[in-house]
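Below you will find the structure I want to go over with you.
One protein chain omitted, others in place.
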Amino acid sequence: MDFWSFIVLGVISFVLLTSASAAMSLSNLIHCALCLVLSFVCIACIYLWLGVEFLGFVQVLVYVGAVSILVVFTILLTRRGFEGEIIDFSGTVLLGPVLILPVLLTLWWAVGSLPTPPDHIKTPVAHVAQIGIELGGNESGGGHYILPMLGVGILLTAALIGGASMASSKRRKEEKWN
Amino acid sequence: MPSIIDILWLIPTLPLMAAVIAFALPKSQTRWSPVLAIGGIGISTLLSLAAFITTLGSISYRAFLNVPWFNIGWDVVEIGWVLDPLTAAMLVMVSFVSTLIFIFSIGYIAEDDRKGRFFCYLSFFAAAMLGIVISNSLLLLFICWELVGLASYLLIGFWYHKPSAAAAAQKAFVVTRLGDVGFFLGMLWLYAHQNSTLLFYTTGRTGILDLSPGTLQYLQANCMCGLPLVGAITLLIFCGAMGKSGQFPLHVWLPDAMEGPTPVSALIHAATMVAAGVFLMARLHPLMDAAGGTTSLTACIITTIGTITALLGALLALAQMDIKRILAYSTVSQLGFMMMSLGVGGWVAAIFHLLTHGCFKALLFLGAGSVIHGNHHEQDIRHMGGLAGKMKFTFVTFAVGMMALAGFPFLFSGFWSKEAIFHATSGWSVSIWPFWIAVFAAFFTAFYMTRLMMYVFFGTARGHRTHESPAVMTVPLMILASIIVLMSVVCTPAWPWVEGYLAGLPVTYNWEHLVEGWDVILLSLFIVTMGVGSCWWLYAGPSDALAQTDPLQEVLGRTFGWLQGRFYFDELYQLVFVRNFYLFSIISRLMDRWVWGSAVSVAGALVVGFGWVGRFMDEFVMRRSFDEGCLGFLSTGKVLATIQSGDISRYLRILAAAVALLAAILFLKGLS
Partner (left out) sequence: MELKFCLFISALLFSIGFVGAVTRKNAILVLIGIELMLNAANINFIVFWKYAAPHDAGGLMFPLFSIAVAAAEAAVGLALIIAAYRHFKTTDISQMNRLKG
């Protein structure tokens, strides 16, 4: 492996982990959202480094472009003034690391005990055209993922409609609840 | 033209239909009921005459028709009717006498407002009696027997608002019922041993009276006291005849049955119903022959009872003061004669006497009815007298009847039939006692009839004003009287076609028969003369004195009181039987109310108690346990619900812990 590419990977992963930690631990919500965006971008860079450009672009488009915006909007919509948001760790802070330790250990050991993969085989080229063929299919084969695509389409539609209806304000019902 | 045997069933059915229609007539139309009744019985008379003529065609004619009625398992119960000389003769007598009595009743019952019902009952009775006569099955005969008893009950108690009439009706029914128990038992016993379901004659010669050799052998097996089986059965059936025909122990109902209207007495208790017993025994005479003939124990018993009855009836008639009672005891006595004759083997003589007796006893009763009607319903002979001048037709016809009953020789049919009975009893091999007792009874018969005549028709009038009865009543009397005289000419022993006809023997025209039994003829002549003469001499005094004391009473003294009290049989029965039965019925009622009733109540209470127990179980055990179970569920649910604290952080932590646990398991699995 090329030394410089390894350095690049290391830098990217360092930024990723730092921003992720920051996203999880900062007290200001807007700062958390911004760190989240940074994390997503780093993940996209990792995808690019790995050679799956399509997925990187998708990552940027979807996560950075949509999910982050959604998060920001929600933060903005659910602001309640600036007090009462400073200490917002539930329960003891130690509980988190205690719970994560077995998971981490297991993963570490699992990763460590992996056999070495065979020699660097030819990296598959993940052209968009090939992805498209794989997804949709053409005369010579492919198209194994038509049903999942349709399912995802329905899911997204449902999510759209459901989210919109849930988030919309219905004055009458609100008054009743109050 | 259907043969007579096919339409023989119409003979009883026509009066029955007339009775049904008369029953259903509304009050406004009751004037049609006599027409219906007389129409029905009139047509039956014509059919009976046709049947009679048919039987004259051949010697010992017998035709029968059996139809299946219903099935019991494998057996088919058949009923049917038979036409033979016995049947035909009885048919003619019954239907003819019934017709005349119906016509008489129009005049007698004219003032009564229930006369529609009267004719209905009369028709019903006629139908049942004719049914007895033609039936070929003992079962059908028994059914009609009971129906005749029912009709008798209805008719005796016709004036039911009179307590004596109602009591008399009940007595008649109960006493005849006692006899019918024996009849029924005999019938059942016979059914158990016969294959032909109680038919008299069948096409396969398997009837009761066909007496095929196999049947004979079976029936003649000994059962007890030296009686063969058939003898015991005959005696049991004779019990029924005893009840119906008023033989010795069960004679008590006949005199009391005079509470009914006089036409009823004439029809039922003189001519027909009481003759049914004699008819039954005559019909079953082959069984008696199979039981051992005239010397068997069965025959002895029958003869004894008949003899006792004959004498008893005659004695009691000597001392009665009610015109109808005298005639009733006379009937009892004559029935005794007939039974006696049956016992000694002279069933032909008995039937012959039955036929003539039917005619003259009906005549006598109708005459008495005319007398009663003319005297404005006065029945005590002490208050009558000298009616010979005032009621000429009645007197003449009554005299004819009296002569026939007394056995006045040569001109009246009663003489020949009674003489036939004497002839039969004189030839009995067992004993000559019945003959002599019959002779005595005949003497008494002549005596009491003359006494009656003296009281009622001769002498001076002791009663109120009287008048002759209307023509509708006297014409039947005259018809009957002329029949009696006619029969005396036709039925002489010189031309014994009646005996021959009935017995199925060829008839020869022989003058010698006339004088064959000359000693018996002479004897009966002597008796009749003695009877009439002695009575005439005794009662020759001034008739006004008859109202106070009876000359016979002076002669007999204390015995007269016994005779007038009818030997106090009724009182004896009341003491011995009736009181105990009454007690028994009270006990039964108490048992029923307190013992069986309370048993039923206890059962009911038990069931209700079970219901209560069930309810309590349900309410306190089942429901409580169910409720407890539900409450347990509820509390468990409450406990479990505390798991759901609503704290989302806690949920997340639990999830995380689960993942950690899973990871630990994987790790450990991987290690091993």
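Worth a mention:
All chains are identified by letter, namely A and B, in their written order; residue positions are counted from 1 within each chain.
Here is the rule we go by: a residue touches a chain if its C-beta (ideal position, glycine included) is under 8 Å from a C-beta of that chain, and two chains touch if they have at least 3 such contacts.
Here the structure is a predicted model, which is why all the values come from computation and not from measurement.
In the complete assembly, the contact with the undisplayed chain comes from B:I643, out of B:I72, B:A192, B:I643 or B:L671.
By the touch definition given at the top, chain A reaches the unshown chain through residues 1, 6, 9, 13, 16-17, 20-21, 23-25, 29, 32-33, 36, 39-40, 43, 46-47, 50-52, 55, 58-59, 62-63, 66-67, 70-71, 73-75, 77-78, 80, 84-85, 88-91, 93, 95-97, 99-100, 103-104, 107-108, 111-112, 114, 116-117, 121-124, 126, 131, 134-135, 144-145, 148, 152, 155-156, 158-160, 162-164, 166-167, 169, 174, 177.
Residues 638, 640-649, 652-653, 655-656, 659 are the ones on chain B that touch the missing chain.
The criterion applied here is as follows: only the chains that are shown with their structure count from here on.
On the chain B side of its complex with chain A, the touching residues are 649, 653, 656-657, 659-661, 663-664, 666-667, 670.
Chain contact summary for the complex, chain A toward chain B: residues 90-91, 95-96, 99-103, 105-107, 109-110, 113.
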